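Written below as structure tokens is the structure these notes are about.
Removed: one protein chain of the complex. Kept in place: all other protein chains.
Chain nomenclature is as follows: A and B, assigned in order of appearance, with residue numbering initiated at 1 for each chain independently.
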Amino acid sequence: MSSFARYIIRRSLSIVPMVLLIIALNFFIIHLAPGNPAQLISGLEQPSVEVVKALEEQYGLDKPLVLQLGLYYKNIFQGNLGYSFIYGTSVNGLIAERIGATILLTVSAAVIAFALGTLIAVLVGRRKTRILDSIFSVLSYVFYAMPSFWLALVMILLFSSTFKLFPTSGMFNVRASYEGWAKIWDILHHLFLPCLTLALIQIPVFFRVTRSSIDQVNQDEYITTFTAIGLPRKKIYRKYVLKNAILPGITIFGLTLGYSIAGAALVEIVFAWPGMGRLMLDAVFRRDYNLLLGIYFVMAVCICVAILLTDVVYAFVDPRIRYQ
Amino acid sequence: MPLLQMKNVNINYRLKNRQVRAVRDFTLDINEGDIVGVIGESGSGKSTLAHGLMRILPGNGYLEASTITLNGKDILNISDSEFRKLRWVEMSIVFQKAMSALSPVHKIFGQMYDAILAHKPETGKEEAIKKLEKLLAVVNLPRKALDMYPHELSGGMMQRVMISLGLIFNPKLVILDEVTTALDVITQGQLLDEIKRLVKEFGLTVMMITHDIGVVNELCTKIAILYAGELLEYGDVKDVIFKPLNPYTKALVESHPDLNPHGGGLRGIPGTLPDLSNPPEGCIFYDRCTCRLDRCREEKPGLRDFNNRKVKCFKAGEFNG
Partner (left out) sequence: MIVENQISLSKRENKSLKYARSYFSSVKGTIGFSLLLIFVFMAIFAPLIAPYSPDEMTDDVLKPPSAKHLFGTDHLGRDIYSRVVFGSRISLSVGFVAAGLSAVIGVLIGSFSGFYGGITDDIVSKIVDTFLMIPSFFLILIIVSIFGSNILYIMFVIGLTTWPGNARLMRAQALSIRERTFIMVARSTGESRIRILFGHVIPNGVFPVIANSALQMGGAILTEASLSFLGLGDPNLTSWGKLIFQGRPYMTFAPWMIIIPGIFVVLAVLAFSFIGDGLQFTFNPKNRKGE
């Protein structure tokens, strides 16, 4: 088996304990909260006798804690995230409806942020003009300090209200029913502002990381080697500096995906984007804790998967990692 | 006519508020077929000299000289693009840290191929593979090394890759910058043997930079002693080592346990290097010299010829032993 395959397997396995931990965490939150678990899980102040009985069956609420934990795990692994008494449907169903929209928004924003942030860093790093460097550096601090929901509101003010370029909310134009290309274009049109907002907040991280990485790589010994050999400077930069310098950015990608999920939820809410973020907020206000914990679990798993994927991509680019 | 001629080479580093004069008034000729050992302590300026010659000094380094010629052609006053044409083709360098001398995320073949393309852009891939396979075979490396990444090879193997890289265009002059320094004694011995063989096979002229006088004794034909940026002695290896004319040379030889004619264990030279941002007016070795005169403090001795050798000392010839 190639070292690459072995590395992938190793990383996948290391994710498992983390997921188990998250599930346990959810469990303990339910049980540490005020009120009894039946109340909490059902979300009802006075759960009826039938409801309580059903919950006791499923979660073993009358049994010792350890057994309950076991049952909780069992439920999750069976793919059963519970039932939302408030929405009147399974948690799985609710999440499945919304997860696509969130993934679309989060992933597109992350990819754009990575691409733009790295690109700007590379362009600025090559010229070595201090002015451009300073400008982008300051800009990166400013955007990183912005609350995502505030930037979203400002975007709406600017582009929707003032310039009327983009829609203020939703993912589709509900009044028209587009098909095919028109539908895709419509979605993209709605996607633009929320995606831009999210991306603007994340670009600074990629910019800064890659920019300092370029400075470091320029000092590496192989750059001297290629200069001594007489390789044209452009080639040295484009082929050798670049590939070595973007490595830290790839590492960061997985990590920022985690942080961007929080930002994504707030942006979703402001733009009324039909994703999991809004679902979560509704669940909070309706005290639908089952749904809430289910969403949390799914998000955490998604992030673990995202990090795993980034690790794989990184190992593909940097052969040294495969040997660890 | 000498292969490489250097006259009055000065190399300075510009720091925030001062200038460090790392190499001062260095004059030397290297003839074809010579294996010149340039020896000195850390901070003597030997690597700086090599980097200056190859025009790979860091941004704050500046080289000035009255003459530098290679093969009779001026290489001092030519533009960077003119100089680029003779890089690697007429003069190449092999660095000390072989493990980090190539990009860790690219395969070795691609990087060596790029080196070929830098000067012979019309070379096809097949042709390059053949040539590189042959080259690697010369340094006893298998063909599959080409498909590997630098970290997959050992330190010794990478060093040989770098040497074969330096020989791609069969340059007349090869500079070896402390290539044996980081190696253990056994690998060092093997590498020196390899170098001797390659010198014969390729008809190379070598400038061997090192701090180890034992290496010079084994490999080189000529030796140049560098101290704090100045050339103090130059001549045939056996002459200089066994009959040093300069007190620093003598102390250097005596500090090497095998070469010390008086026997005994390790011996150092007390004292430290002078401050190179403010070099003294008199002899550079004055502070640490055990047989100095008052004259040495005020006046700088010139580099004078002495029976086929060059020496910088007022007392040259007065303490043979």
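FYI, contacts are C-beta pairs under 8 Å (C-beta built on N, C-alpha and C of every residue); 3 or more make two chains touch, one makes a residue touch a chain.
Just so it is clear, the model here is predicted, and its values are computed rather than measured.
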| item | value |
| --- | --- |
| Partner chains on view for the chain not depicted | A |
| Full-complex contact with the absent chain, from A:21, A:96 or A:317 | A:21 |
| Residue among A:76, A:171, A:191 or A:303 that touches the chain left out of view | A:303 |
| Among A:67, A:111 or A:157, residue touching the chain not depicted | A:157 |
| Sole residue of A:105, A:292 or A:315 that reaches the chain not shown, by the stated touch rule | A:292 |
| Residues from subunit A at the interface with the omitted partner, ascending | 17-18, 21-22, 25, 29, 33-34, 40, 141-142, 144-150, 153-154, 156-157, 161, 255, 258-259, 261-262, 265-266, 269, 280-281, 284-285, 287, 289, 292-293, 295-296, 299-300, 303-304, 307 |
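Note that in this section only the chains that are shown with their structure count from here on.
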| item | value |
| --- | --- |
| Distance from the mean Cα position of subunit B to that of subunit A, given in whole angstrom | 54 |
| Contact footprint of subunit B on subunit A as seen in their complex | 220-222, 224-232, 235, 239-240, 243-244, 247, 317-320, 323 |
| Subunit B to subunit A touching residues, read off their complex | 54, 56, 84-85, 87-88, 92-93, 95, 97, 100-106, 111, 114-115, 118-119, 149, 151, 162, 165 |
